[in-house]
Structure formats: C-alpha cells, structure tokens
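Only one protein chain is missing; all other protein chains are in place.
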Amino acid sequence: MKKRTGVFVCHCGINIAGTVDVKKVADKLGKHKAVAHSEDYVYMCSDPGQNLITNAIKEHKLDSIVVSCCSPTLHEKTFQNAAKAGGINEFQSEIANIREQCSWVHKDKEKATIKAEKITRSAVERVNKNESLEPISFPVTRRAMVIGAGIAGIQAALDMANTGYEVVLVEKNPSIGGHMIQLSETFPTLDCSQCILSPKMVEVSKHENIKLLTYSEVQEISGYVGNFNVKIKKNPTFVDPDKCTLCDECTKVCPVLTSDEFDLGLTGRRAIYMPFPQAIPATYTLDDKHCPGLLPIACGKCADVCDPGAIDYDMKPEIIEEEVGAIVIATGFDLYEKEEMGEYGSGKYPDVLDGLQFERLCSASGPTQGEVLRPSDHKVPKEVVFIQCSGSRDPEQHCAYCSKICCMYTAKHAMLYKHHVPDGQAYIFYIDIRSGGKGYEEFVQRAVEEDGVVYLRGKVSKIFEYNGKIRVWGVDTLAGKDIEIDADMVVLAQAMRPSKDADKLAKLLKISIDKDGFLQEAHPKLRPVESVTAGMFLAGAAQAPKDIPEAVAQASGAAAKALAILSQENLFHSPQVAKSIPNLCTGCGMCVDVCPYDALSLKNGKVEVNEVLCEGCGTCSATCLRAAIEVKNITPYQIYEMINASLGG
Amino acid sequence: MAEEFEPKIVAFLCKWCSSAGSDLAGVSRMQYPPNVVPITVMCSGSVSPLYILSAFNKGADGVLVSGCHPGDCHYIKGNYYARRRIALVKELMEYIGLEPDRFQMSWVSAAEGIKYTKIIKDFVNILKPLGPQTNLRRSQ
Amino acid sequence: MEKILTKKSFPNWIAKLATVQIYAPVVKDDLWSYEVVDAAGITTEYTNAIQSPKKIIFPQRELFLEFSHNDNGSPEIRELLPEDKESIIFGIRPCDAKGVSHMDKVFGGDFEDSYYWKRRNQVTLVGVGCNTPPSPNCFCTSVDGSPFSHEGLDVLLTDMGDNYYVQTFTKKGDKLVNMSKGLFAAPKPKEKADLESLHKDAETKLPRHLKDTKKIPPKLKGLFDSEIWDDESMSCIRCGICTYLCPTCHCFDISDEITSHSPLEGKRVRTWDNCQFPDFTMHSSGHNPRPDKASRLRQRIMHKFQYFVEIYNNYQCVGCGRCISKCPVGIDIIQVLEKVRDHV
Partner (left out) sequence: MVNLDDLKKEALNLLKDEKVKYIIGYTEGSNGTSAAPAFIKNPEDTDKLVWNPGCFHNLTRFLRDEKKRKAREKHPDERPVGIVVKGCDSRAINVLLQEKYIKRDDVFILGVSCESTGVIDEKKVAKKLKGKKAQKIEWDTNRNLVVTTEDGTTKIPADEVLAERCVECPVHSPVVYDIFFGDKIKRTTDAQFKSVEKIENLSQKEKWDFWKKQFDKCIRCYACRSVCPMCYCDECVVDTISFAVTADTTAEEKAQRIKWIEKSPTPSETFIYHIIRAIHLAGRCIDCGECERVCPLDIPIRFLNKKLEKEAKSLFDYEVGFDPDQLSLVSSFKDEDPEDFIR
C-alpha cells in the first residue's frame, strides 16, 4: 500500500541551507509517488518547527514522516515525539542526515543538493516500508541474585538489599568472605582485612532482605532480563545449623586430618570443620570427600558426641529454584598454580609460597598467629625474596595480562615482613612498578624508604634448594649484573586467574568470557559492569584482575545497574527486533549460532525470536542463507530500496 | 567539454561507530567529495553480500562497508562475522576478475572522523581512473 | 527446385550468401553452437549443437518495450521491435527446422506474435541433412520426422560425396540459389536415384527408436493420475535442461526489468520459461497446481504427446535426443514413452 509521507527539510539556519538548496530538495521529493506533502523550514527542531510537523500530519493526513536534518543521534527522538503528537506511530518517522553527512562536509552546492536528495529519498523509501511498532513491555520479578560472596558479591548484595529488594546470595564455599577474608592487612592503609570485612559478613547474615545460600552452586538458568529462573544445587553440610551449638566437640573426635583450604595447606583441619572462626554462616560442615562416616558404618564418632543431634549423615543435596529479575556475577579469582611455574620449582619447595599463603603467615589468626616462620623448619626467615609478575605478563609461557594488584601487595608483603622481622632483608624482583591509585605510589616509596626493601629490576631465571636455603638466580637489569641470593623464603606474586569453573558458569549463564577466561563485559569502555546478556552484571575480579576498592566500586555499579531493572514494574524494550519468516526457515541454526544475545532458538525445526533479548543488530539476517530472518524496519527489502534510491539520478 | 567521471559510491555504515565517525567528520567540518551516499545499518554484521552485489547491479562504481574496530562492536561480535563474510566476497570478486579496488571495507570508530574523510577521499581517487563500473551493472 | 552444387563451388556460393548475416554451427571448447560467422567459418561437418538454432528466432530474452517516467511523473513508453536485419541459418538440422515449423504454429494462427514473426520472416533456413546421425540419441523417424525432412526448411543440402544435392522448397530458398545460378547444375537421374537411396539408407542408421508412437496420445488420456509419473520422475532434479534445450519448447514469461529507480527507467522483456521449474505454475495465493516433479514430468510428456497433438495434429517432439543426452540423471524420454505406451 502506498503511503502518505511528509518530507520536512530543515535549513538549520545556514548550517544546511548554506550548502544544500533545501527548497529544491523539498520540491524534488514532493514529486515522489509516496510523498503527500513536503516543505522546508528554518529550524525543524524548534517548537514552531515541531508544531509545523504535527500540524502537517493532521492537515495532510500523513501516515509517515521524513525529516531531513541533522544526525539521528541528535533529534531522532524529538521527531518521533512530533510524529506521536500528530497522531501517528513513532516508528513512522525517519531522519535523513543531510547535515553531518552532507552539508557540513561538502562545498559544491549543486552536488551537495543532489546528494541530500538521494539521502532523503532513501529515507522515504525506508519509512514507506516501516511497520508501526509498540515498545515491548514485560513485567519484572523484583528480586536479584548475586553469585559469589566475596567482597564484590557481598557489597552488591548489601547495596541492593539496603534499597529494599530481596537478594539471593549464592556462594559455593561453606562460608562467605572470599579471598579477602584470608588477607592479613590491606594496602595502602594497612588496616586489618578481617576487621573491615567481618562486619559486612555479619550484616549479610542478619539482613532480612538477603537469602544466603552457601555451599551452593548454580545449576541451570532459563528466562531473560527481568525474569530469570535459576536452579541452585545446595550441597549437604550434614550438619543442621539450627541445632548446632558450636561446641566444637565434633572436631575433637574426628579421626581424619586433611589440608586446610582456608590456610592454603599451611595447616590441617578435620573432616568436620568450621572454615574459620568468623565463618558465616557460623556452623560446621562435614566434608564428604574425606569423612569416612558417609560410607556405611565406617565411623560415627562426631554424631556420637553431638548432644543436640545436629549431625545427619543422610542429608541430601537440595535443588532450590529462585525467580529473579537481575543477576550479579562476582565469582572472583584464584591464584595461578605454583605448580605451573617450572622455573620457580613447580611448587615443590615448602618455603616457596604464593602471596595468599604469605598473607596467612602474616595474619594474626593464621597458622603461626602472625609470626612469619618458614613452613619447613619454623625458623624466622632472615632473607626473603619476593618475585613479582610470577605468571603474569608472560604471553609465551603463562598469562599475557598484568594481574594489576601484585605490585602493591608485594610492597605490602615486604613491609609486613619487615614489621614482623625488623632485622630481616626483603628483596623484590620486578619488571615495572605499577602503582596507579590513591596513595599507592606513596605506599611503595614507604616500603623502600622506611623499610629498606631492595627493589631489583629484572627477572628471576631460576630458584632451587641449596644448602637448606633457596638460591635465587636473577639479574638486575639496571645495574646490569647477575644476582644470586640465598634466601630463607621466596614469595611468588602469582598471577590472578578467573576462579575455577568460572568458564562453566559462564556457559551456563550464556555470557561470554574473554581470551583469558575472565567474564566479558558488554563494552570495554562504556558498559564495563554489564555482561553481554541483558540483566546480568559483572563485579569484582571475575571480570578482570582488580583490587578491593575497584571490586567494591564495580559491585556498587553492578548493583545500581541491577536496581535500575528492579525498580521498574515493567521493562520496555525497543521493538525494532528480529522477526523470523517461518515459511523460509529450514532450521539450520546458523542464526542461533551468531546471535550475540542468545535471543534465538530453534523450536520444532524453526527459529524463534525472544524479542526481549534481541537487540536488533541484524547479524542473523546477513547470516541466513534463506532470508528467513530480518530486523523490523530495516529489512533487506528496505535496504534494497535504499540502495536503489541512493544510486538514482 | 567532457565532464570528469564522478564515481557513485554506496557506503554501508554501522550505526554505532562508522556512522558516528562520519558524523564527527561533519561536526569537525572536514571536507570530502560528495560521491558517497551513506546507508546506515545497525551493524556491519548485518550487511549481506546481496546488498553489495545489488549496489553494483544498480550502478554503484564502488561499495564501502564500514564497521567498528574489532573488540569495539556495539553488538560484541557482529563485525567479526562481517570480517569473515566480506573476506570471502572480496576474494571471490577478485577471482572473477572484477576490479578488487571497487569494494572496500574499513574499521572507522566514532572518534575517527579524520579516518572516514581520508577513506572517502582515497576511495574516490582510486575509482576515478577506473571509470564506470559496467561489469555487474544492469544496463541492457 | 533441385540442383547440384559441387563441393568446389560451395565456398563461392557461401561467399555470395554472406552479404547477409549468417548463423552457422561453430565449435568452441568442444561444444557446437550456432553463432554469427563469416563465410570461411562455415562447415557441414558437425555434430548436433547443444542448443538448437531456436534461440535465433525465439531468443531467450526479447525486448518488448522501454518505459520511463518523465519529469512530471507521467510514463513514456516506446516499443522495441527486433531490428531489420536479414539472416540465414546455415546448417540447421532437419529436426531443428521442424521444431521451428512447430513454433510457427504456436506464434502464428489467429494471433500473430509480432516479435516472433519479425525475426522469423527475416531468416532463411538452410538445412543440412543427416547422412549419419549427429547424436547417439537421434530418433526423428519415430516422431514422424526423418534425417532429410524438409519441414520448415527453405533449402536442404544433402552431402553426396563430391557434390551437394540442393533442394529448395520456398521462394526464399529459390532466391538463395538464384543468387549464384552459375554455380548450380541440374541433377542427373542417377543423382536423383542416389539421393533417394541415400535418404533411405540414412533412416536405417538411426540409433534410437520408439515403436508405435501413434498409440501414445490416446494412451496418455487415461494416465493423468497414474503412478507412472511418480516412478519415472524419482530421479528428476527439477532443472530446466530438457526444456531449454528442446527445439520445440516455447513457453515464456514477461517481466519488467528496472534499470533505474529515480528517475524510473526500465524495459519489459520476454524471457524463456520452463515448465520444469517449480515457480512456473506457482500462484500468488501460494497454491501450486503442479506441486511436485511428477506432475511436471507429466506436463512435459502430455504437452508434447497429447495436448499439442490435439491442437496441431503433430507431436511436439522432433526426436533430436538432446533431452536424453543432457539429462543429468539419465531420464530418457523414449523409455518414459515406452512405459506409457505399454502401460496396462
């Protein structure tokens, strides 16, 4: 059906009219078979200009408009509103950009006028095939989920819960707290990590809006922004926290001794244990990998001594289903395994530690109650070598990226060491010192000046045991000489890696990961806390290596983004989305594969569009060999007509 | 007096980077020849080979497809698909003996008004000596 | 008239004919095809061309008219008739010439197709008879033809060894001979007798035969719903080779081809169409009366051996064998017709 289009050519003062004969453009387009009315005006975006459009729509019974003016990034919405005011659908309005893409870049008036005609004609052809569309609206489940309860997850959960929305916080470990709770002091202020984190942990456990699911993992997810359905598997702790009185009798009788995860193997724990004294939830967990009691009639000692009868060997995994509107993913990091570092002894020397182990050694609540002692012989180390970039910035063998926090925490380690062992000597091997951040550079200087830390610029080539010490071979590239140190202890600033199984979770959630395995943000600059999938947000080191303040900031950012969804009863989505043509679809699934948003799926051998997820990029339509999918209002047919219009006269 | 040949160029610009880049060229008042008519598409990944062929068929002397730099795609990866698809089109066109210079692809970000200007200027200069494109043009 | 032309004089005659455009078989990359040639390029030693010279009289694309929109938006239309240009098709095979005579019937009659006849009237058909069958699938004698049939021809040449026996059947044909009267001699009785026996002999050399062809049209009447079509079309791939190569198939489509959208310019053209294509009978409603390849094979056979016979009293098949030779999957019209004939 032929439309009645109105064409409105803006002079933009002399911005357009100076190089384009606007009257001629209006005249020429007026002759187009689908154009019922055309006129020019000095400022279309002004109130009188908009009124002129609105009145022309009514007067000439127009059903669509083209405004030839500046870039659509400026006034597309303005003229859509003018269209609406005139009583026609906002999607019956198109902009022909004859300013930025024409009048401002050309001087030859005749040629610029012809080009402006083509651009306008092209917009007329497009609007002629535009469908009237209404924004897609759908209700929001107004609660959120946070996956991972380290500092980032805790912060995001608290931020959201404090605004009054219910939050489901899922943590795979028996306690929340993440890596931060393992740290002794934090740079650059050297305040005690546990002291600042545990109040937040308690707040989480007591918060009426937070539903805490520890020892739990996300298993399945369906739905879309505003309406996710998540299935979570809660692993059995075999201890009923409501009955448990924390009397600690059970650990005394438990015959099993195994390595302690919280102390990173520097101490041991029983099969039934509390991860650490401040653990939240404060309860015991029976580790089914090590407990013999779960085997029929092997052991039952802990149950025997448990007066309240809190221990239940028959506890089964539980599947919990949660409906949420937004998800924050804060799965954190793990350290690059020492075993990967062949040149540094592949983790086989007990006195070669990674940064987190050293944190535990320094921690007042750690295995040595805050004394720095060699794990091998419990002697005080007099010379300690710290090696930065252990695994980082090494694209050939290890990780290509910079782990960002190591410069700072190594300075802190050296400083803490000196505070514990004032007569000891700390050496730091480094490539560069990256100390961007508030108070960071001063902190590094303090380590050098006040604590006499020796910074050696260069790489360590090899470390090995020698005469009960650890011999470190390296090079000082500034002095240009080889260095040999017989150290009592070596601390490796291991690279940060995405936490184990983050890739599996990403696959489950259908969000992408980058080449290093960190979660991929939607845009590296402009959308750093959003994932590719609408309604899923990223926080903390899961997205990239970062320190505590950055993780907290991103967590609050992610929370704010999630709140923007939760605060609405209904979400609206642009209706300019893909549309399938089932008669042509053969169900090959190529469009499904290319869709960046997982908006497409196959059902009964045909593609189906989830309009809420689709962003209308059209990659599907160019991929489809059978023209069975297209984006509304920018269909191949419209492009075809626009090509024709662009090449005329 | 014989008029100088003015090539007709159709440019498929992605909305978020290249079209914005051409807007920037405008805002900065850079000057380039008026031979190019832009068609703004959502993403370079949505440019079907059919569009390119159709433009040549309808008389384009040159066709440009421009998108965001790799990694910058507003739709995350549309430009990667475009890159692959268009590499194939380009190879095939060259193999068939069509002047390969008539078809170009570029990455132009929203900040690269200068680059966009240069691309159009260069393209026009390349096309002028080639004369009208008749091989794929529907004319008879 | 009947004349003798020595092979020595043949080039001289051709040189005389070459005052008009001559189409003749030429070989390019092992393929024979009818192209415009100069006198020197003409031979009578050739196998059958892939395409019959039908394409010269009934081109695959015929321009009908040109249209445009002028500045006030009103249309302008200009008819495009084929140009005035006499030509000769030299070396057309008798079967292909017979195909032309079939097309004359279709495009003639009560409604004359001006485009077709403009070309047809300007062309003179000089046939070369087939002493030996030009294709391993020739079966002209089974469809009322012969290697020396003159139906549709203006002139027929028979290769007699040292001479050509030249027969003319129309004024156009006479004219060609009369152009170089001196080159031609009257045939002797012996030569007349030789011609007759040569023609008879040639008929015995045909490689393929279809017996009792007459029984087929009446038989077809009862076979519209037969399963025979399903069986025989199983291996059909729905391409258009059989029809596009057929010297008698004449179906076409008319469409408007736009060359410029603003201002609007374009041409109305007639192009060949093909009953083996699924879109040939597709209705815009989505209904397709011939939805499958069985019904399309049936159409091809029935059109050639029933409908055309009912209207024009001729088989719409001249036995050239092209559809058999070139079918990608070996569908053999003779075998199909035999199954039809023997169907019980």
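In order of appearance the chains are A, B and C, and numbering begins at 1 in each one.
The rule is simple: a contact is a pair of C-beta atoms (placed from the backbone, for glycine too) under 8 Å apart; a residue touches a chain by one contact, two chains touch by 3 or more.
Note that the structure is a prediction, hence the values are computed from the model and not measured.
Engineer: Report, in label order, the displayed chains that the undisplayed chain touches.
Structural biologist: Checking the complete complex, the chain left out touches A, B, C.
Engineer: In the full complex, which of C:20, C:237 or C:251 touches the chain missing from this view?
Structural biologist: Going through C:20, C:237 or C:251 one by one, C:237 is the residue touching the chain not shown.
Engineer: For the chain left off this view, which of B:9, B:37 or B:136 is in contact with it?
Structural biologist: B:136
Engineer: Name every residue on chain B in touch with the hidden partner chain.
Structural biologist: Against the missing chain, chain B presents residues 49-50, 53-54, 57, 70, 77, 80-81, 83-85, 87-100, 104-107, 119, 135-140.
Engineer: Contacts of chain A with the missing chain: which residues?
Structural biologist: 1, 129, 515, 581, 583-584, 586-591, 593-594, 602, 605, 623, 625-627, 635-637, 640
Engineer: So which bits of chain C touch the chain we can't see?
Structural biologist: Answer for chain C: residues 29-31, 50-51, 60-61, 136-137, 234-235, 237-241, 244-245, 253, 255, 257, 269, 271-274, 277-279, 282, 284-286, 288, 292-293, 324-330, 332, 335 touch the chain left out.
Note that in this section only the chains that are shown with their structure count from here on.
Engineer: Looking at every pair of chains, which two share the most C-beta contact pairs?
Structural biologist: Counting C-beta pairs in contact for each chain pair, the top pair is A-B.
Engineer: Using the average of all C-alpha atoms in each chain as its centre, how far is it in Å between chain A and chain C?
Structural biologist: 71
Engineer: How far is the middle of chain A from the middle of chain B, if each middle is the mean of its Cα atoms, in Å?
Structural biologist: Comparing mean C-alpha positions, chain B is 34 Å from chain A.
Engineer: Show the residues in chain A shared as contacts by 2 or more other chains, in ascending order.
Structural biologist: 644, 647
Engineer: Scan chain C for residues touching two or more other chains and write them down.
Structural biologist: Residue numbers touching two or more other chains: 260-261.
Engineer: Quick one: which bits of chain B touch chain C in the complex? Just the residue numbers, please.
Structural biologist: 58-59, 138-139
Engineer: Quick one: in the complex, what on chain C touches chain B?
Structural biologist: Residues 257, 259-261.
Engineer: In their complex, what parts of chain A are in touch with chain B?
Structural biologist: Going through chain A, the ones touching chain B are 71-73, 97, 99-102, 104-108, 111-112, 114-115, 118-119, 122, 512, 520, 522-524, 532, 594, 596-597, 615-619, 621-623, 631, 634, 636, 639-640, 642-644, 646-647.
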